[in-house]
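For this view, one protein chain was removed and the others were kept in their places.
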Amino acid sequence: MEVSIASYIMLSAVLFILGAMGVLLRRNAILVFMSVELMLNAANLALVAFARHWGQTDGHLFVFFVITVAAAEVAVGLALIVAIFRTKKSINIDDLHELQG
Amino acid sequence: MEASFDFWTHLPAVIPELLLTVLAVVVLLLDLYGGKENRRNIAFVSAIGLAAIAVTPLIWGPSEQQVFWGGMVRYDLIAQIFKVMIIIGASITCLMAADDSEVGHKGEFYLIVIVATLGASLIAAAADLIMVFVGLETLSIPLYILAAFRRDDERSSESGMKYFLFGAFSSGVMLYGFSLLYGFTGETNIYTLSQAFPAAVADNPLPLIGALLMLLVGFGFKVSMVPFHFWTPDVYEGAPTPVTAYVSVASKAASFALLVRVLLAVFPVTLVIGQENLQTLWVNLVSVLAIVTMTIGNVLALRQTNIKRLLAYSSIAQAGYVLVGVAAMQSQSDYSVASVAFYLLMYTFTNLGAFAGVLIFSETTGSENIKDMGGLSRRNPWLALGMTIAILSLAGIPPAAGFFGKFYLFTAAVNANMVLLAIIAVLNAIVALYYYLIVIKVMYVDRSQYDSQSIALSRSTLWVIGLTSIAVLLLGTFGAQPFFDWAAQGAQALLAL
Partner (left out) sequence: MNVLNEWAFVGIFIAIAWVFPALPIIIARFFGPKKPNAIKLMTYESGVETVGDTWVQFKIQYYLYGLVFLIFDVEMVFLFPWAVAYNELNFFAFGAGLLFIFLLTDALIYAWRKNALEWS
């Protein structure tokens, strides 16, 4: 059975929204990162689905770049978490209140 | 790839980027093999290298052909202006960082600044969604590292973390917007996207409006537009001062260049979908955002006691003024785009001067409190003078460049029949006078506990403050018209698609 483009887009929309809500609701920095990754991968899914729909490779190309960028982002983010954990002994983002005013 | 791909015709469009890559490799090798005594020289190697690269766009300027690298890059006059602006900003940042006791001796710092500049330079000319995304992330990810550069300082790593969380979220939303735009049309080139819209979405503008909003989230974060400004004060305060300067200048200028280009190209005035002119829509939206941004920035700046936080809220307010110019693009006149470019040019020098002053002040006294700046005019009259010029420019008082910057922006708004917007902007500028003038008053009239402690300027700071002050004064007097005309030419190139 041929799966229609709309199904892919709906799936990607669900993933995106789950990711966005995770970022907004979660307090643990690692879980927030995972949610951000979910958002990026939702966009990836949409891009690949659209690329197939239009029968061209631009979308695939885009996804390649998004994957590498996401990896770089994760590397930096995890390094930041380690740095935060070493000084604060916590990765709860509500504990980030040194800077206020 | 087309058969007749000629490498040499495509080369000039990316010469600054290629040279930045070379410089990054050189700096990296210097850091690894240069030995301890050479570390300090890395700052000067980077600063001079960047200054030399800033000249290259002027030598290999835009030509007849404007689209390069398979549509990835559009090298026109406005891209040239922004590239020069961004790379000069980075150069001065490196010079400034040489005096920062926390980051100045670390080779990686300059390496990361150069990589961020590479990203900023790319997005100034990006003409494809893929390039926009890659360039924006090449700019953002190094900045997250830079903000958290003082690893042992809780405030620095916290600011890096907050910057990262906001940045990653907003770039995720923006990317989803990109994927929607690609989905509607099957195009990733921002100049061909809009032509494919009518066939794709028929008479329903809603999907496009959704994509537009998602794009604005990503760009709004980068230019610290309300309601995506929450990171700004914390990052400005917690990050090392040279990084703060860089974020407020190069990153912001590049993002505005991108905002202007994408809004004009993807949602042009000719794009009417089911009775709805999308340009009118985003112009109204940007006008409202401009009003909110400058008002919130100015009101919150009034009660700040930390100078870096004050400059953070001031930079939010300044972003609001620039948005006035962006909204004025509805008139399709080159005047509005030129006013945006001119404002960012003068803002580059102004803010770098202001932050250089803050850096020297906090390095000597260890304080960032405004009240501790009391008596600065007696402790070092030149530093106080440089700071005063920068702050006058931020406040928009002649003969500093900020006056012409605001004058052009608000005139653009009036020319576009947005008189109310212009009036609100002027009122905001008047409110802002209060907190800017207080800083000057503290420096010249008040006394503080550090009063007897004199402040020495190193040679590199003297250069930074001297150069920026001269540039600010020049742009505020004789330089204003020529540079504005240059920007206006660039604007014509951007509007004549």
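The letters A and B name the chains in turn, as written, and every chain counts its residues from 1.
Quick note on the criterion: a contact is a pair of C-beta atoms (placed from the backbone, for glycine too) under 8 Å apart; a residue touches a chain by one contact, two chains touch by 3 or more.
Bear in mind the structure is a predicted one, so any value in this text is a computation, not a measurement.
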{"item": "Displayed chains contacting the withheld chain", "value": "A, B"}
{"item": "Candidates A:Ala13, A:Leu31 or A:Val48 - the one touching the absent chain", "value": "A:Ala13"}
{"item": "Sole contact to the chain not displayed, among B:Thr9, B:Asn204, B:Asn284 or B:Ser458", "value": "B:Asn204"}
{"item": "Residue numbers in chain B that touch the chain omitted from display", "value": "1, 5, 7, 21, 25, 28-29, 32, 184, 200-204, 206-207, 210"}
{"item": "Residues from chain A at the interface with the omitted partner, ascending", "value": "5-6, 9-10, 13-14, 17-18, 21, 25, 64, 67-68, 71-72, 74-75, 78-79, 82"}
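Everything below uses one rule, namely that only the chains that are shown with their structure count from here on.
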{"item": "Centre distance in Å when chain A and chain B are each reduced to the mean of their C-alpha atoms", "value": "26"}
{"item": "Parts of chain B lying in touch with chain A, wherever the complex brings them together", "value": "129-130, 133-134, 137, 141, 144-145, 148, 151-152, 154-155, 157-162, 164-165, 168-169, 172-173, 175-176, 178-180, 182-183, 186-188, 233-234, 237-238, 304-306, 309"}
{"item": "Residue ranges of chain A in contact with chain B within the complex", "value": "9, 12, 16, 19-20, 23, 29, 32-33, 36, 39-40, 42-44, 46-47, 49-50, 53-54, 56, 58-59, 61-62, 65-66, 69, 72-73, 76-77, 79-81, 83-84, 87-88, 93, 96, 98-101"}
